[in-house]
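Inspection log for the structure reproduced underneath, given as structure tokens.
One protein chain is absent from this view; the other protein chains keep their places.
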Amino acid sequence: MISRIQLHSDGPAFSRLVWGAYRITNDPERREIAHIARMVDTCLDAGITTIDHADIYGGYRVEALFGEMLASRPDLRNRIELVTKCGIALVSPARPDHHIKHYNSTPEHIRQSLENSLRNLKVDHIDLLLLHRPDPLLDGAEVAGVLEALVAEGKTRAVGVSNYTPSQFALLQSKLSIPLVANQIELSVSHTAPLHDGTLDDCQRLGVLPMAWSPLAGGRLFDPEKGNPRLVELLTDLSARYNAGGPAAVALAWLLRLPSKPLPIIGSTDPQRLQTLTRAGEIELELQDWFRVLETATGRPVP
Amino acid sequence: MISRIQLHSDGPAFSRLVWGAYRITNDPERREIAHIARMVDTCLDAGITTIDHADIYGGYRVEALFGEMLASRPDLRNRIELVTKCGIALVSPARPDHHIKHYNSTPEHIRQSLENSLRNLKVDHIDLLLLHRPDPLLDGAEVAGVLEALVAEGKTRAVGVSNYTPSQFALLQSKLSIPLVANQIELSVSHTAPLHDGTLDDCQRLGVLPMAWSPLAGGRLFDPEKGNPRLVELLTDLSARYNAGGPAAVALAWLLRLPSKPLPIIGSTDPQRLQTLTRAGEIELELQDWFRVLETATGRPVP
Partner (left out) sequence: MISRIQLHSDGPAFSRLVWGAYRITNDPERREIAHIARMVDTCLDAGITTIDHADIYGGYRVEALFGEMLASRPDLRNRIELVTKCGIALVSPARPDHHIKHYNSTPEHIRQSLENSLRNLKVDHIDLLLLHRPDPLLDGAEVAGVLEALVAEGKTRAVGVSNYTPSQFALLQSKLSIPLVANQIELSVSHTAPLHDGTLDDCQRLGVLPMAWSPLAGGRLFDPEKGNPRLVELLTDLSARYNAGGPAAVALAWLLRLPSKPLPIIGSTDPQRLQTLTRAGEIELELQDWFRVLETATGRPVP
């Protein structure tokens, strides 16, 4: 079973692997409600209870589809934690007043976006609301005010950010009386910048959980053209040695070993694939194997 | 009228647009005292009350010329706020002992430079003294001591810095018992690095006012060779729509909308041009227009 981790002292507990719902509207067959329910059941069987959304996923349609499924399966809500995001404004048929991709961090938009997410998901609260991108127009005091209000009203249990640098995080936290509990960032064996640029140092220092998007580099990791064949070979060897069921689970296990305790977000909509990947939670890579993956991924030994 | 803003809780209030005097010695016609007085009157009519200097401007000659004007117009001193800077040492006929451009952050030099500025400007105090550049030889404790003394003696009402990174700012502030109230930085629609590198995040977090030098990129913005023609076209369209009197005022309005509340420094010595630019203070760009300018300036949509 996938282990669990507490978000700050009084926050909700999340599963160390997270299921990302962002692709559920992509494929005609897999956007059936029964299929989505089957995905969630597969998650729960493996111990994955945390499900990641954003208002904009699927061109603003993923939350509503997931909400339909939830309405058909009233047993599920209390067994899962829901994460969603707000703040990006996409050009989309669903938003005819958007003429350009932009951000909106006004208190009005943040409140409206969360209330819209609750309606779409057909729930009375979510567990974590994230600001999706750092916005150069964010007014820290104003945003802090609306985030605190939304938590006080019980609409979300906790708040956090996504793709924030250390200084952006420090700004918003400095205006808030409640902790930002998570920073959802791009992180994978082929995107290791957060190990060195202060992002993960600050997460560990402040007790903020990193959530890792594209933890398998959006599939590029195993792409014969764009990937790193030596790395795939090494991950495949390690998979055999650790009985991991495939190189992708080793790439996730590599992330799970980081001391800041990142939560990789898996976007697969194939139950069998998902099941295979959850093997990551059972593997503890040996120290030298971890560094061998790092050296092969970056192309050079540690200094 | 240009709005005003308080520098820290007990600091002086400044106008949101600042007039930069650095060019007043450049042009033979415009270096007449009557012309400079006319510039200041134009500023005051529009609500611009804050005037930016540095010891080194005009080869160490701008302050003295401005001081002559002030002496001829004793009604002005109480209606304006004076900013000056110290710490850069130029090779100049006015400083025969300088053999190389360097910095000098010794307490002796800082005190002497401010006292010299007061003599040149013919005033008994200024409103804000800035350290002009981060100096690798700056001793934080020593510099803090002299800055505190100069404020205590009433020679300047407040102190700040210029071109400082977050860590340089944190160092000096940590040794000071009074706040650094401003950081004068390069900032314009064609120099947006401070939006992302922590400089403006830290300004907003700490309540430090950014002052923006080269807010029109020193004219390069509208240079047919070096400029970005798509950006000029967009700013011109927006100028028509907002009735801004020209694209430059839109470029300034774009800065004024940042939540860290930067104060653009306008260096024009043409009263009519100055008047046109002050229209910036009356425009509030719509959210999507702001992001359209950003996208056009950087050449890519927000992520």
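Note that the chains take the letters A and B in the order they are written out, and that residue 1 is the start of every chain.
Methods note: a residue touches a chain if its C-beta (ideal position, glycine included) is under 8 Å from a C-beta of that chain, and two chains touch if they have at least 3 such contacts.
Note that the coordinates shown come from a computational prediction; the quantities given were computed from them, not determined experimentally.
For the chain missing from the display, the contacting residue among A:87, A:166, A:247 or A:281 is A:166, taking the whole complex into account.
Interface note: of B:168, B:190, B:204 or B:260, the residue touching the hidden chain in the full complex is B:168. The residue touching the chain not shown here, chosen from B:47, B:140 or B:271, is B:140. The missing chain lies against subunit A, touching residues 166, 192, 195-198, 200-202, 204-205, 257-259, 287-288, 290-292, 294-295, 301-303. Remark: the residues of subunit B touching the chain excluded from display are 98-104, 106, 133, 136-140, 163, 165-168, 170-171, 174-175.
The working rule: only the chains that are shown with their structure count from here on.
One simple way to say how far apart two chains are is to compare their mean CA positions; for subunit A and subunit B this gives 42 Å.
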